[in-house]
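All protein chains of the complex are present and in place, except for one that has been dropped.
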Amino acid sequence: MLKAMTLAVLLALSGIAPAAAQQSYGTSLSLEHAKKILAAAEAEAIKNNWQSVIAIVDATGHLQLLSRMDNAPYGSIKIAIGKAEAAFNFRMSTKLLQDRVNSGTAMHLLSSGATLIEGGLPLVVNSKVVGAIGVSGGTTSQDAQVAKAGLDALQ
Amino acid sequence: MLKAMTLAVLLALSGIAPAAAQQSYGTSLSLEHAKKILAAAEAEAIKNNWQSVIAIVDATGHLQLLSRMDNAPYGSIKIAIGKAEAAFNFRMSTKLLQDRVNSGTAMHLLSSGATLIEGGLPLVVNSKVVGAIGVSGGTTSQDAQVAKAGLDALQ
Amino acid sequence: MLKAMTLAVLLALSGIAPAAAQQSYGTSLSLEHAKKILAAAEAEAIKNNWQSVIAIVDATGHLQLLSRMDNAPYGSIKIAIGKAEAAFNFRMSTKLLQDRVNSGTAMHLLSSGATLIEGGLPLVVNSKVVGAIGVSGGTTSQDAQVAKAGLDALQ
Partner (left out) sequence: MLKAMTLAVLLALSGIAPAAAQQSYGTSLSLEHAKKILAAAEAEAIKNNWQSVIAIVDATGHLQLLSRMDNAPYGSIKIAIGKAEAAFNFRMSTKLLQDRVNSGTAMHLLSSGATLIEGGLPLVVNSKVVGAIGVSGGTTSQDAQVAKAGLDALQ
């Protein structure tokens, strides 16, 4: 019960309507649309002087767009893609997945091979998952802030 | 001792007779038999309006049958296979493995690379492991319910 | 010139309209539809007393259905999936790819990591690639015959 409340609070705080388990996949964004999302995310990173790798997967889970900002860590390439894929596959924010692991309630998720690290968000339009964005390079909350800026450009 | 009891209780609650560690492998089911198991599992998912990926491995651990229901998450393909393989390799329900990890008694299992997530069951005939079924796509308890429906068709 | 003619002849002989480079992906088949294709392919294998692994990927390239007939080689699991993926990714019959390699005109294709072995066919509806089928277990021409039977059920 407490755990359910914790998740609900997290959802409310994050301002993100995560995909429920029964949510389905929609039609992929156009590359042009994805570029707008990337540009908004990069602008947020630049504004804060953060160096990010930003990855966007489409509605089929395939990589659509990836950009590594100057001086972003090389290791972030794989992590950013992994966050986008996890948000896509689980159809929810990777922060929720990270919290489930760190709270000790779902350590088993670590065995999924998925990147359960804050900074990945599903891109949802009309309750359909049309892709996902993953960001890596800063702290996890910085990464999430950059991803959120991308998500906001989806509207 | 306590751990053994805990497992025994879990077994009783789950109504599943898991393969004991000393259990051996038997003869693979025929594809025809595996299809009946798959059909029963899919019927359970359909009845509940769940979208599942269902994977069955044979008595040698090799993939025998896999079906992805319309709109099931793409990420569930790998997870369903992983659950079936884990249930096969450990010769027990993946829920037991998940519980060992989440209870903190066997975190080391995470280093195995196995998918320690509820929803995988060994298929046991006359105390011989003749295969395993793994399900992914819903919550872990939904996945387990679908797998159990498949197991029941084994009888 | 001769090479171009050879390909044209192959196309004519195979009775398959291969996807041109500009062909695009369509909407995935339903699982129900994919099962009919699988059933037709398996019936062809059974009729000839062949043991096949048959894999079907959907319009996004993800595995949708896989079945390994009794006594089919375990190594055919990976190969059947690989053939389906290659036919999907290249949007043409894997026999055409195999011929290009064996004729010595395109040895470089071997570096693609794709499974360039006869027995994989794109599933095409209204000039859109809606998936692909890959078969392994027999000789390459047997595998192609089984795959073709599946393709014919698409109509």
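For clarity, chains are labelled A, B and C in written order, and residue numbers in each chain start from 1.
Keep this in mind: a contact is a pair of C-beta atoms (placed from the backbone, for glycine too) under 8 Å apart; a residue touches a chain by one contact, two chains touch by 3 or more.
Keep in mind the model is a prediction, meaning the values are calculated, not measured.
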Task = Determine and list the subunit C residues touching the chain excluded from the picture.
result = 21-22, 24-25, 60-61, 85-86, 88-91, 104-114
Task = Please give every residue of subunit A in contact with the chain that is not shown.
result = 28, 30-31, 35, 58, 60, 62-70, 74, 77
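Everything that follows uses one rule, which is that only the chains that are shown with their structure count from here on.
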Message = How big is the rotation, 0 to 180°, that puts the C-alpha atoms of subunit A on those of subunit C, in steps of 5?
response = 180
Distance between the centres, which are taken as Cα means, of subunit C and subunit B, whole angstrom = 31
Query = How far is the middle of subunit A from the middle of subunit C, if each middle is the mean of its Cα atoms, in Å?
reply = 35
Message = I'd like the Å distance between the centres of subunit A and subunit B, where a centre is the mean of that chain's Cα atoms.
response = 29
Remark   = Contacts with two or more other chains occur in subunit B at residues 74
